[in-house]
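Here the complex is missing one protein chain, while the rest keep their positions.
In order of appearance the chains are A, B and C, and numbering begins at 1 in each one.
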Amino acid sequence: MSDRIGVGLLGYAFMGKAHSRALHELLRLDPPLVPELVSIAGRDAKQVEAARARYGWAEAVTDWREQVADDRIALFDNGGPNAMHAEPTIAAARAGKHVLCEKPLGRDAAEAHAIWTAAEEAGVVHMCGFNYRFVPAVRLARELLEAGELGELFHFRARYLQSWGIDADPSWRFEKEAAGSGALGDLGAHIVDLARYLVGEPVAVTSVVRTFVDGHEVDDAFAATVEFENGVIGTLEASRLARGRINQNTFEINGSRGSVSFDVERLNELQVADETSFRRVLVTEPEHPFMSFWWPPGHIVGWGDTFTHELHHLLTAIAGDSNVAPHGATFEDGYRCAEICDAILRAGESGRRVAISYRERG
Amino acid sequence: MSDRIGVGLLGYAFMGKAHSRALHELLRLDPPLVPELVSIAGRDAKQVEAARARYGWAEAVTDWREQVADDRIALFDNGGPNAMHAEPTIAAARAGKHVLCEKPLGRDAAEAHAIWTAAEEAGVVHMCGFNYRFVPAVRLARELLEAGELGELFHFRARYLQSWGIDADPSWRFEKEAAGSGALGDLGAHIVDLARYLVGEPVAVTSVVRTFVDGHEVDDAFAATVEFENGVIGTLEASRLARGRINQNTFEINGSRGSVSFDVERLNELQVADETSFRRVLVTEPEHPFMSFWWPPGHIVGWGDTFTHELHHLLTAIAGDSNVAPHGATFEDGYRCAEICDAILRAGESGRRVAISYRERG
Amino acid sequence: MSDRIGVGLLGYAFMGKAHSRALHELLRLDPPLVPELVSIAGRDAKQVEAARARYGWAEAVTDWREQVADDRIALFDNGGPNAMHAEPTIAAARAGKHVLCEKPLGRDAAEAHAIWTAAEEAGVVHMCGFNYRFVPAVRLARELLEAGELGELFHFRARYLQSWGIDADPSWRFEKEAAGSGALGDLGAHIVDLARYLVGEPVAVTSVVRTFVDGHEVDDAFAATVEFENGVIGTLEASRLARGRINQNTFEINGSRGSVSFDVERLNELQVADETSFRRVLVTEPEHPFMSFWWPPGHIVGWGDTFTHELHHLLTAIAGDSNVAPHGATFEDGYRCAEICDAILRAGESGRRVAISYRERG
Partner (left out) sequence: MSDRIGVGLLGYAFMGKAHSRALHELLRLDPPLVPELVSIAGRDAKQVEAARARYGWAEAVTDWREQVADDRIALFDNGGPNAMHAEPTIAAARAGKHVLCEKPLGRDAAEAHAIWTAAEEAGVVHMCGFNYRFVPAVRLARELLEAGELGELFHFRARYLQSWGIDADPSWRFEKEAAGSGALGDLGAHIVDLARYLVGEPVAVTSVVRTFVDGHEVDDAFAATVEFENGVIGTLEASRLARGRINQNTFEINGSRGSVSFDVERLNELQVADETSFRRVLVTEPEHPFMSFWWPPGHIVGWGDTFTHELHHLLTAIAGDSNVAPHGATFEDGYRCAEICDAILRAGESGRRVAISYRERG
């Protein structure tokens, strides 16, 4: 019988729903710690109560400070909007709670650095919610890379394209203060994290960053070149203005002995090339990552299930004797991602290649 | 606040897991009736207790008769092996419980007919677990067909191909007594049901049915032609011996004004042709079937989620004042499917076109 | 320096154009015999003269008998409509000319048998124009099969779908006397030939054959099951009424160790599965069939180029000391294909499995 861990969740929108669902799902997956859904927090009392009832939380609170002060809560899960990442996460960490914070960790590198530093100083387990690390096909790509199957690496190219920005109603997502950046922080951060997870540390970028739509304060799109410490070169792009692309989060890695290619729209497939051609691997075999949780081969998992994998991994780390969840993005990863995103913005403004330097933790 | 409904589940293997997960998931999806997981039944006391704990059931029982006798249970969910479909389902219906039974309903048409008749006589809501009706892309295909978007229909072709049968260990799935049939009842039944759901009533088949692997008592594969009441012609195929095909459950319908094509391996996509070309529709938009339960566009659902849709539909029917769940396969659908599968077997044996006649309920 | 061979071509429409182009193309491909384009024949004097000028023939004639009597002609190439296959081809063979005849060889098996017998008795080289045998990807599939790469074979399924028949103007192609059959002889004959070329001899079929469009005398579509001598089972389908399918001539073969899949719409690709997954082979490498004629890897060939391969093969056979072109369909292959097509028609009419028996040559 596993020990229990009390969880407090901040946020009841998109991420609140995704995290709640995953926590419940875990109950059926023999988790290393059994999550107890103590409370959900949100500013609007009526809405947070509705969310509580719907998503199966014991209590609803309108101030996250109540969660920080709540001794029953050992894991603070921050699924709030970007502007609500720093203060509550730092406070929770300082109160000794393990912390999961959605991406982007901060609205810029400085904010992310502060969050990371606080969590490290508090000695808690911390994870930034880059859920695409927990896609079975992405994990399989990582395993192939770790095993050296692709040989010496030459190229990484990724793009994250959506189309809803063309006709979108006004939203905090288009405001500088609330969102920090636009396509860059929302979509670009995901592919920057995958770049680091799969290939290594970026050392320089050039870019063009653009706001096309009247009234938007943040970028609608960017395009960048990227150089990695290990010599790999490539491109990064994100846009909210790509008709026909609904959620095309795609990458390709080319090495001397093979390549891999992936697209979130076909979440359960990994294209794997050897020295001659690409094969389509349906990542649903028993030996494939995370598949022990699920179904027989060929029965695909959904996007929402990546959060189940992510939270399982986090609870494994918490149950262990380390404060590192090796496959999860730590807050250091969240900070480094922010550093790269900032560099992309600066490169776009200056027209120069921006060398990326990562700060030590404060 | 919705009323509650007590559920008893028979079976703790593949389907037991899928149904349990969906019942829990429903709790977060504002169900018309709130499922209460009363008991799970299985013959092996140790295993059923493990399943109980893992899948979140209140009690474990080793005899389904306890569930039939249990007044707390209003819905009997039969996810057991094929040979355990008839007796428990009939008993539960006669005890006044609504019944969900996995496919194939019976091991042959006669058995399926008996189950259907019993449920009808009992006046309970009955549904046969053809979960592919609850794939968003399949439902969208149905909507397009109902709206006449494809014009006069000409062709239906479907195949369900897997490959695990080549190297498989011995299993009840290869035994005549336990399974009834092989690829036909296991895979073929799904495409037969989709044929009926999407196109209409088959009236004749020809076929070739084959056992390739030594030691298998049931068919490894079949290929059939099919004619429908409305003049449509086409093919049906299933095999457990198709290398490279992991779970390719695919169909295509051609009409005078357009076509649709689908493959379970790309569960969230529907290929839709007008008079010139096919477009790839990612069936994840807010207006698409079942998407109100889920995520923003482009964030795909998984195979397991189809059971959530299915059970939501069943509970809606039970909560209503009819004993029909219009999109769910009723036991009559389960029976008719069995009648067609039997006709495919007979056509294979006789080498003749077999006209399909459906019996009235007994 | 190669010897020359005089060629006479009957027909100046679709096939006349394709064959003429291929004969000219051969001049640049170091052919074993250099084709000399002696004359082109057609009934309409004005049109045949225009075709002569356009397609580069020395003379135009309005009666194919002139070609049969022309000593300069050693190869009679029959690209005329179906009803013009038998008499001219037989006459040419009896005049000692090598003969190439477009498919279907005859309008039925009896006619095809007569053509085959005449050619054999004359001792000339004969080839039936099943050009898909000369697609590089199809030849590669054959090579893989010959090498045993797919293990024991289980399934063959093919379909040939077009959509132009829905809105088509009246044409000889819809008339019984002129065409013999519809989708069956026009499209089905191609996949029947590929079935024989790749898998082996069919021994039985069941089918449904249907005319949907008012005014058509021949079949618009058929669907059939097929059994082969070596135990393989599968399906064959063709239709002129499949919206969105422009020229989908596709097959798949499943064996115990692997599978192959092909579609004419992606002419240069062969999908090849081993025991786990499909890889996409772009059949343009130097070691791939026919690629010595063409370009560096990745530079695809067109449909028209298959005739170049076909005619090169025929001239190689003529230049050799045998009257067999091993990869080309002989007239015996043309006859056997017709026998199978007739069996499909009879099976459709009778509703029975029709065992296929092939006649010896007369």
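One rule holds for everything that comes next: a contact is a pair of C-beta atoms (placed from the backbone, for glycine too) under 8 Å apart; a residue touches a chain by one contact, two chains touch by 3 or more.
For clarity, every value in this text was computed on a predicted model and none was experimentally measured.
Among the residues A:24, A:52, A:133 or A:159, only A:159 touches the chain that is left out of the figure.
In the complete complex, the hidden chain is touched by one of C:4, C:54, C:176 or C:359, namely C:54.
Among A:82, A:117 or A:207, only A:207 touches the chain that is left out of the view. Set against the missing chain, the residues A:42, A:106, A:129 or A:258 yield one that touches it, A:258. Think of the hidden chain as still there; on subunit B it touches residues 276-282, 285. Seen from subunit A, the chain kept out of the figure touches residues 150, 154-155, 157, 159, 161, 163, 166, 204, 206-208, 210, 212, 220-227, 231, 233-235, 237, 239, 241-245, 254-259, 261, 271, 273-278, 347, 351-353.
Mapped onto subunit C, the footprint of the missing chain covers residues 14, 17-18, 20-21, 24-25, 27-28, 30, 54-56, 162, 164, 246-248, 264-268, 282, 284, 294-305.
The criterion applied here is as follows: only the chains that are shown with their structure count from here on.
Distance from the subunit B centre to the subunit C centre is 42 Å, each centre being the mean of its Cα atoms. Separation between the centroids of subunit A and subunit C, computed from CA atoms only, is 55 Å. Residues of subunit C found to touch two or more other chains are 276-278.
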